[in-house]
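Of the protein chains in this complex, one is absent; all others appear in place.
Moving on, here comes chain A:
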Amino acid sequence: MTGTAPTHDTAAAPPAKEGGAAPARPPVESPETLRKRARLSRRWQRDVRWSPYAFVSPFFMLFIAFGMFPLIYTAWASLHTVELTAPTDMEWAGLRNYTRIFDDEFYWNAARNTFTIGIISTVPQLMMALGIAHLLNYKLRASNFFRVVMLAPYATSIAAATLVFVLLFGRDYGMINWFLGLFGVDNIDWQNDKWYAQIAVSSIVIWRWTGYNALIYLAAMQAIPQDLYESAALDGASRWKQFLHVTLPSLRPTILFTVVVSTIGASQLFAEPLMFDANKGASGGPQHQFQTLGLYMYEQGWVNQHLGRASAIAWTMFLILIVIGIINYVISRRLRASS
């Protein structure tokens, strides 16, 4: 070995032009070695090409078994009259389960409720999350503590939380009515009055998801370069102006993401209205005033045991989500084009 530093870390000697002992001409290789190397190289290529698929395959195999199959089975079941009491006993019904939805006032009622509850839960939720994230973005003592606290509702079981909310919203002995009573407000029937019930259900959703969204916003806010704020401050922009003109535009993709995720979550809303019902049924209150599509599907499938109808409802919900996805895609493309 000479004193020059080796540039290869293989055990082999460096080639001659690097001052090594290896001959400059390519080494003589027998045809057998060449074949071997070709074989190895083919194997290497196959490896590179196919191994990733092998590595991701467990997920997709599980998905096919537990995601794809139910999806297809549900589609098949939705074309039949079939009861949960005898799932193998299917009677072909064509599109009847779908066409009857047009005259199914309970379906449209549930769709309307899903929409209104979605609006009154998502809009305040995301606005509050933005505000909270903005506050948490300042230098705070014990900021980690606050961030963890923000996530606490998200980590709580919905069922447990909703039971507590039911007690809080109780008509006769609930804490919220007691508090309102101090200001002379009459007892509100939170569970049975349409709009109050929807607001109450929304409040559970808001409580649960605001912190989660705030953390997403916070993460995005921390990625905004500090100099933008500094120069804005130099230009004399107030904190509020900074929020409006620096933070918000930079958060645009994140906001879009949370809007989409929240919309999907809202359209699948199920556990909160189920647990909130004073009668503990799946009808979403005595007049179905907060029955969401998810709850209606559950009522048809699991309470009334009409598997075919429930499957059809499930598929319409799936189609609605696809539409939401397309709208989101179009909007995000417009946004990207405009910025």
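Keep this in mind: contacts are C-beta pairs under 8 Å (C-beta built on N, C-alpha and C of every residue); 3 or more make two chains touch, one makes a residue touch a chain; residues count from 1.
Here is the rule we go by: contacts and distances are computed from a predicted model.
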- prompt: The complex lacks one chain in this depiction; which UniProt name from "Putative Zn-dependent peptidase", "Anti-sigma regulatory factor", "Sugar-binding protein" or "Glutamyl-tRNA(Gln) amidotransferase subunit A" does that chain carry?
  reply: "Sugar-binding protein"
- line: Of A:Gly211, A:Pro273 or A:Gly308, the residue touching the omitted chain is A:Gly308
Message: With the missing chain put back, one of A:Ile72, A:Ala86 or A:Ala219 would touch it. Which one?
response: A:Ala86
Field: Those residues of chain A which, in the complete complex, touch the missing chain
entry: 10-13, 21-23, 27, 29, 33, 36, 40, 47, 51, 54-55, 58, 81, 83-87, 104-106, 166-167, 170-173, 189, 192, 278-281, 283, 286-288, 299-300, 302-306, 308-309
